[in-house]
Structures are given as C-alpha cells and as structure tokens.
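Omission of a single protein chain aside, the complex is shown with its protein chains in their original locations.
All chains are identified by letter, namely A and B, in their written order; residue positions are counted from 1 within each chain.
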Amino acid sequence: MKKVKDTASYLYLGLIFLFLYAPILVLIVLSFNDSMSRTIWGGFTFKWYANLTSNDSIMDALGTTIRITLASSILATILGTSAAIGIHYMKKRHAAIMLGATNIPLLNADIVTGISLMLLFTRFTPLGEFSVVLAHIAFSVPYVIFNVLPRLQSLSEACFEAAMDLGATPWYAFYKVVWPEIFPGVLSGFLMALTMSLDDFTITYFTKGAGVNTLSTMLYTQLRKGIQPELYALSTILFLLAFVMLLATNFKGNSKKEVAEK
Amino acid sequence: MINRLRTSFLATPYAVWILICTILPLFYILGYAITTPEGSFTLSNLTAIADPVHLSSLWLSIKVAFVTTIICLVLAYPVALILHNLKISNKGFVVFLFILPMWMNFMLRILAWQIILSNNGILNSILSAIGLPTVHILYTKAAVTLGMVYDFLPYMILPIYNALSKINDSVIEAAADLGANWWTTFTKITIPLSRDGILSGIIMVFVPALSSFVVSNLLGGGKVLLIGNVIEQEFTLARNWNLGSGLSIILMIFVLVSMSIMNRLDDSENGGMLV
C-alpha cells in the first residue's frame, strides 16, 4: 500500500515537472535547429552557439541585462533588508502604512507601474540604463521585504536581549544573533529580485532609453518577426548555467552535511 | 531593549523611496485618470468601466483568473504535500527546481507553448501518433488559461510548501495517536494549519492573473481580450492615456477590494501582510 502511494507521488511530481519543463525542452531543441523558422526542423547544428559571441547586438543586450539585473537586485536587497528591519521595529500603525505602500507595486499591473515610472523619470532624468535600474529596484524591493520580514517575526527577541545583557554591543548582537537568522530570507529575497529583474519585460520596455536593449526587450521586437536562433542558444546556456550552479550548491550542501554528521 | 526610534530609522531611505517611486507615480496616473486629453476635470475615464466592452473583458479576466487560481491550487497542494513528506536530505534542491524555469525568458517559454499547442504542433502530433483525435487549443481561452497556470504555478506551490514545513509534525502524530484517520487529519489539521500559505498563494496567483496581458497576447491570437489587454491597448494602440489610467485605477480598486475580502478570511497575526 505504502509503495503504491509512493509511486503515485513520484509519478505526480514527474508529471508536474514535465509540464514545467516541456517548453524548456522545446527551446533547447530549437537552439540546435538548422533553420531560421521555428516550425521547421532543418537538421542538427551547433552554428548558433558558434555564432553567438560574434553577434554584437546579442552580446550587447546580454551585457546590459547583466548590469541592470545585478545592480538592481543588489541595491534592492540592501534597501529592502534595512527597510524590513526598520519596519519590524516600528509602531504597528506606521508599519501597516509602510507595508500597504510596499504592496502597491505588487498589486499594480506591470504596464501601469511601467508607464507611471516613465512619466516620473522623464521629468527628472534622461531615460537610459539608469532609469531601468531604478524601475527594477522599485518592483523588486517588495519581494526582498516580504522575504526578510517573516524571518524577523519568527525571531525571538529574547535572544537579542540576552546577548545585550551579556554585554554585546547592539551591532555585535545584531551580527551574531539577528543576521544568521534573517540571512536565508535576505538570500531568497535577493534571488527573487534577481529572477524578477531578469524576467521583466513590460517595465523595462517603458523606462529604457534609446538604444538600450535587454534580452527581454530584444526578444519582444523579434518575437513577431522571427527570433534570431542565437537567442535560443544563449537562453539554453543561461539556463544550464543556473542549473549547474544549483547542482553545485546542492553538492556542496551535501558534503558539508556529511562532514557534520561524522 | 531595542530602541524603536533608532532602529526604525533604518527604514528612512525606504520611506523616501516609497514616496518618490511608488506614491508619486500613482499621482501621475491619478492625474491622467481624472482629466480629459485636453486637461479639464472629468470622471468619465473611471465610469468608462461600465461600457459593455470593458465590462465583458473585466468579467472574462475575473473568470480566467479564477479558473487559473483554482487549477493552480488543485495542482499545487498535492505537490507541496508530497515535497513535504519527501524522505530525502535535500528538499531545498527539489524546491528550487520549481523556480529554475524562470531562468529561461518568460516570453520564450510562452512561445514554446505556441509550438506545442498549435494545430500541427507537438501535442497534436503525439495525439495522432497514438491514435487519438487532435485538439484545437491554441488561440482559445483554454490556451490562455493554460499559459497562466504554467506561469503562476510556482507562486502557489512555494507558499503552501513553506506553510506546511512550519507545521509541527508532532501535532499530526498526536492526531493519529488519538485515532484520527488520514482524511480527518488532513482536513482538520493539515489544511487549517496551512491556510496562510494557501491564502498567500491564491493572492500571488489571482492578482497577476487578473492584470496580465502578455500571455493572452501570445496564446490568445488576438481573440481573447482581457482587461489587461484593454489597458495596454489604450496606452499603445488607442493612445488614450487618460482612459488607460482611469481603467487601471478601477482595476487597482478592484484588486484592493478582493484583497481585503481575502484578508478578512485570514485572521492570523500578520493579516496586514499580503505576500
């Protein structure tokens, strides 16, 4: 009986993974397709991978994407973490106001956020890469805050106070007691900000300056007219990189655990 | 002793940030919403929601978002439960597998669904190869719903999984010891204790599904007009920013109302927190 249940469980998980990964398989297959059309199989080729680095416009967009994503997610993490700590220790009423405002970018349709930010930016700064970074911070900060806050809430204040009573400075007590507890939240907030920024199209589209292209905006203009197959190749590489990184951290985690168990 | 005043000072940069990058842009939108293109005051952009076209697309959006949320919930709960009961050391790894697809560009993934679902697509090739009748899915409401379920499923799985992992296993054991069968334990203990996760999952799926427009653009074949599409087209195609802003304000109010209904269901401590 137990076995049947286990098999059914694994089968179900397998089906869900198939659902989530089927489109990715399709895209990986397309990256080896020797045809400019996405609906015809023209034979197997590596040429899109080989051509990739010599395609200036794609390399340009990749560079821009990496700069924007890193800058915005790092800044959003710093801003969001300090905000979460601040909000946590605020008076309840003030905290509620801050959280309400924090929810706005999450509730607004992307297009409204994008356009309203564009209206704002055009008054004060020329649109360029920097305006996109600002816009990305604006929509990713909430994810950081909402990842860090629950960690703070489950933190027992007693530990912190005990540390202080034992003579630790507030900074030292924070570093030794609070930080290790909230770190997973900060990390997942950062990763979420990173992912959101990487995947965003709408907001980037409205807040970017002339000639600034991220992979998403580049894809959008090509979506209808036929995508340069090099982009499939690049996406495959990016995806596999993320996958390998995940595997690596997994094994590192494993070996650490084993050492600890010994 | 934590000094409230001094630590809440940490939120100051963020408070300034909110004012400039969240509140101020909202006023811009509001400004557009209550004026005509010529600049005089009007409420017609807000009352425009009563227009049959806008009403029907809002209704369609609600239906699609609702169905999407239900399907996500039904698919996600067993996943979260199985993950929770999984007897392997590295659950984090499996959980991450649900976020990983997001590292492939969203539009490319939706494009791949076009290839899978089209009349002569992969799905129909498989169906006809095993002797089943082919289906016409692409460019229908079903395709749009499928795309949304695909896109938002991880947002449902993760909060439920988180909520489940917070449940103390001894509570469930206690229930079993007291003679409750699996079903009773599940309905009387597991579900109520994971309610927070379910609620935030519902919110994280329903809200973006309600305002989404890219999925319906790509999988709806121009035949499925959601309220998100109407707003997008007012800003781009019809160049009526005032009407677009008015409708977005209505959509926002609508979202806020449904959220507050949700939050009333959620009587827990962190009721003010939406995600």
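Annotations
Note that contacts are C-beta pairs under 8 Å (C-beta built on N, C-alpha and C of every residue); 3 or more make two chains touch, one makes a residue touch a chain.
What we mean here is this: contacts and distances are computed from a predicted model.
Entry comment: the absent subunit's protein name, as recorded by UniProt, is "ABC transporter substrate-binding protein", drawn from "ABC transporter substrate-binding protein", "NADH-quinone oxidoreductase subunit D", "Amino acid adenylation domain-containing protein" or "PBS lyase HEAT domain protein repeat-containing protein".
Note on the undisplayed chain: of the listed residues B:Ile82, B:Ala163, B:Leu225 or B:Leu251, the one touching it is B:Leu225. Touching the chain that is not shown, out of B:Leu10, B:Ile99, B:Leu146 or B:Val214: B:Leu10 (per the contact rule at the top).
Only one residue from A:Ile97, A:Leu127, A:Leu191 or A:Leu238 touches the chain missing from this view: A:Leu127.
Contact residues of chain B toward the unshown chain are 2-3, 6-7, 9-10, 13, 53, 56-57, 118-121, 136, 138-139, 221-223, 225, 229-230, 233, 235-239.
What chain A contributes to its contact with the hidden chain is residues 35, 37-40, 56-57, 71, 74-75, 78-79, 82, 118, 121-122, 125-130, 133, 170-171, 174, 206, 209-211, 220-226.
Here, only the chains that are shown with their structure count from here on.
Centroid to centroid, with C-alpha atoms defining each point, chain A and chain B lie 17 Å apart. Within the complex formed with chain A, the chain B residues making contact are 1-2, 4, 7-15, 17-18, 20-26, 28-29, 75, 78-79, 82-83, 85, 89-90, 92-93, 96-113, 115-116, 118, 122, 150, 153-154, 207, 211-214, 218, 228, 231-232, 235, 241, 244-245, 248, 251-252, 255-256, 259, 269-270, 272-275.
On the side of chain A, the complex with chain B involves touching residues 9, 12-13, 16-17, 19-24, 26-27, 30, 38-39, 79-80, 82-83, 85-91, 94-96, 98-113, 115-117, 119-120, 134, 137-138, 141-143, 146, 149-150, 153, 157, 160-161, 164, 191, 195, 198-199, 201-202, 215-216, 219-220, 223, 227, 231-232, 235, 238-239, 242-243, 246, 250, 253-254, 257.
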